[in-house]
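Only one protein chain is missing from this complex, and each of the others stays in its spot.
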Amino acid sequence: MTTQISRRTTPRINVWDLLARFREVGIIVFILLLGAVVTLRAPSFLTVNNFRDILMNISILAIVALGQTIVILTKGIDLSVSSMIGLVAMMVGFVMRQYPETPIFLIVLLGMALGTIAGSFNSIIITFGKVPPIIATLGTLSVYRGLVFFYSGGTWVNSFELPQSIKMLSKGRLFGVPNLILIALFISIIVYLFLKFTRTGRNIYAVGSNVEAAEYAGIRPQRIIFLVYLISGLLSGIGAVLWVSRFESAQTNTALGFELQTVTAAVIGGVSISGGVGTVTGVVLGAILLGIIQNALTLVRISPFWQLAAQGLLILIAVVLDKVIYTRVARN
Amino acid sequence: MTVETINKNQQENIISDRQARKSFFSIFLKWEWLLFVLILLVIFINTRLSPFFLNAINLSRTSSDFMEIGLMMLPMVLIIVTGNIDLSVASNMGMSASLMGLMHNMGINIWLAALAGLTLGTLGGVLNGYLVAYVKLPSLVVTLGTFAFFRGIAFGFLGDQAARNYPSQFTFIGQGRVFDTLIPFSVVLFIALALIFGLVLHRTIIGRQLYAIGNNEPAAKYSGVPVEKIKFILFIVSGFISALAGLVLAARFGSTRPDNGTGLELAVITAAVLGGLDINGGKGSMYGATLALVLIGLLRFGMGLLNIQSQVQSMVIGLLLIVSILVPHIGQQIRFLKQVKFRWQSILMTVGLLVVFTAFFIFFFWSRAPIIAQF
Partner (left out) sequence: MKNRYLIISLVTLIIFSFALSACAPADPEPPVVEDVEEVEEVADPAECENYVLVPKNLGNPYFDTGNVGAQEAAGELGITVLYQGSATADASEQITLLNSLIAQQVCGLAISANDEDALVPTGQAAMEAGIAVVTWDSAIAPAGRDLHINQAELEGIGRVQIEMASRLAGPDGGEIAILSATSTAPNQNAWIEVMEQVLTEPEYANLELVEIVYGDDDDTKSYNEAQALFTKYPDLKVIIAPTTVGIAASARAVTDADLIGQVFVTGLGTPNQMREYVKNGSAPEFALWNPADLAYLSVYAMHALATGEIQASAGETFTAGRLGEYTVEDDPDLGLNVLLGAPFVYDADNIDDFDW
């Protein structure tokens, strides 16, 4: 996307234009401003350790938010991601508890497979059943969460019952960087390449922008829509394995309420809820911004009671600013 | 021919069919009637299964549990008819009730505090409405932001405190019963407001304009419907009613905490959609939504009497939600399948999916077995 745009940029550079075209620039500016203000009040913000913590905290969010993004690109929404994570985490946790010697790559594959199957159920309801995505996934949100409970009988998988191998999946380090961050980076790059360089990736954008036009161009929208919920399930499955790894437990309420965070990260990252617009870089930056907001609010010692309000307000500001910039450009 | 175009033709066929022969039976195919039949069925089954189901006191007590959801559902129906959504209702309710609680704790007269709560809730609606109608942001995005913002303000107001000891005149709103009958006051309030909202939606020009916006917003605008103004007012009304629901909840609890009503927005939307509203706007009725609320209430109460676990109850409601939209499409799907030439790819895919799902459930029960055996 970036190369295309830079080729088209006219010699007369307009600030608004730049901000709108490189939406990512806007988020980076916002992040830098926020960072500066926070560092003034709490110097410990600007330390390597703190940044590692922030990145660790948003890694799973970024991965699942990318799945959410792909869905939103087709004008859909997947509210069931949190319950899919809960279900896959619990099943993976049970397998690990029962068979601690299972090689870790098998566990990751298992998580991916289970997530994909859960996602395919959404796909079927949405494409063949013609149920609007928001309703279908609202339904499976409670169905999958109910399955978690049914599956586990209400028990948890505790830290001491899990083998070291799964814990090291996220906590091991390569050149001092925790694996979890590297995995998130790796997946972001794959999704980036997928959306940008494959025919399917471009078709996803096409279906989201204009279904009829996409159809005339020979794309089968139903296939694309089937695929996006599958991908969302797959990424949720990976997220679930990482969740078990990072939090060393599988609980009945794992990831409860996470679905709205993924939507928020996507929306802050510039993904249009009406489809067809959004980039991987934007979403990753959106997730980072969310992580920084959460971290910064605690560091500058805003009363814990007002933190949620401040978070909500910042999200509103980000969304409104984006719209203001966009209309400015449209007027130009 | 692609899937999509066949479908479109199919839909047109169905529509023309429906207009052609409006027989006696087609009336009964209406979703509202199906809901009605379901309600009767639930009543019948539950009466057989539990001797406590058809008990006036029990029904009266359980009905007031669903009135906050019902109240918030009324403006939500209008909002969904226009193709929008309001995710912030439950947070707004918490915010308004918390302000009222805070003022009550400071010793201010309860009615004055309630008025302040209602005002704040309405202002919350103004914020939503302004951003949706005039800044032209998608309602889902706006209300996702205010969902966190309003709940945050509720925590800001009360923090770790609770407001309690409301005077009995006030708690009557949530706990009282009308004229020594068993009918809770909140139910009467709901019925009165439901009548008003129903009349507005089905008997006034405004109602028709709402459907017009939901069906085709640009077209509605060209034909002179004040789209922005209507949306703005809708969200304000939603804010006001959410605050009112907050007062009812506070009165029923006899106390307020900032986390009161967390998660109710999904219950509200579930009731509305189960009532036959199209989430994309333009379709559905107030009758359907109200019947769906009754159905959910009876179903939950009945399952509670049978001591079915809460998570399973939510699962049933979730499945019902999906099935409620699948069923009306089934006829369409079958006709569609008849036209499709069976190619080996589609057969392979169906078989593949079946195998995968079977494998999933075998794995599900297999991996679960050793752990469950310990109990």
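Going in written order, the chains are labelled A and B, and every chain counts its residues from 1.
By our rule, contacts are C-beta pairs under 8 Å (C-beta built on N, C-alpha and C of every residue); 3 or more make two chains touch, one makes a residue touch a chain.
All values reported here derive from a predicted model rather than from experimental measurement.
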item	value
Options B:36, B:211 or B:357, residue touching the unrepresented chain	B:36
Contacting the left-out chain in the complete assembly, out of B:62, B:146 or B:324	B:62
Per the touch definition above, residue among B:128, B:146, B:186 or B:260 touching the missing chain	B:260
Of A:57, A:140, A:203 or A:264, the one touching the omitted chain in the full complex	A:57
Interface with the undisplayed chain - residues on subunit B	27, 30, 32-33, 36, 39-40, 43, 50, 52, 54-62, 65, 68, 155, 159-160, 162, 164, 171, 175, 181-183, 202, 249, 252-255, 257-264, 285, 287, 291, 294, 300-301, 304-305, 307, 309-311, 313-314
Hidden partner chain, residues of subunit A it touches	42, 44, 47, 49-50, 53, 57, 145, 149, 152, 154-156, 158-160, 171, 247-249, 251-256, 294-295, 298-299, 301, 304-305
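One rule holds in what follows: only the chains that are shown with their structure count from here on.
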item	value
Of subunit A, residues touching subunit B in the complex	77, 91, 94-95, 97-98, 114, 117, 120-121, 124-125, 128-132, 134-136, 138-143, 145-153, 155, 211, 215, 220-222, 260, 263-264, 267, 273-274, 303, 305-313, 315-316, 319-320, 323
Subunit B to subunit A touching residues, read off their complex	2-5, 7, 131, 135-138, 140-142, 144-153, 155-156, 159-160, 258, 266, 269-270, 273, 278-280, 309, 311-312, 314-315, 317-319, 321-322, 325-326, 329, 332-333, 353, 356-357, 360, 363-364, 367-368, 370-372, 375
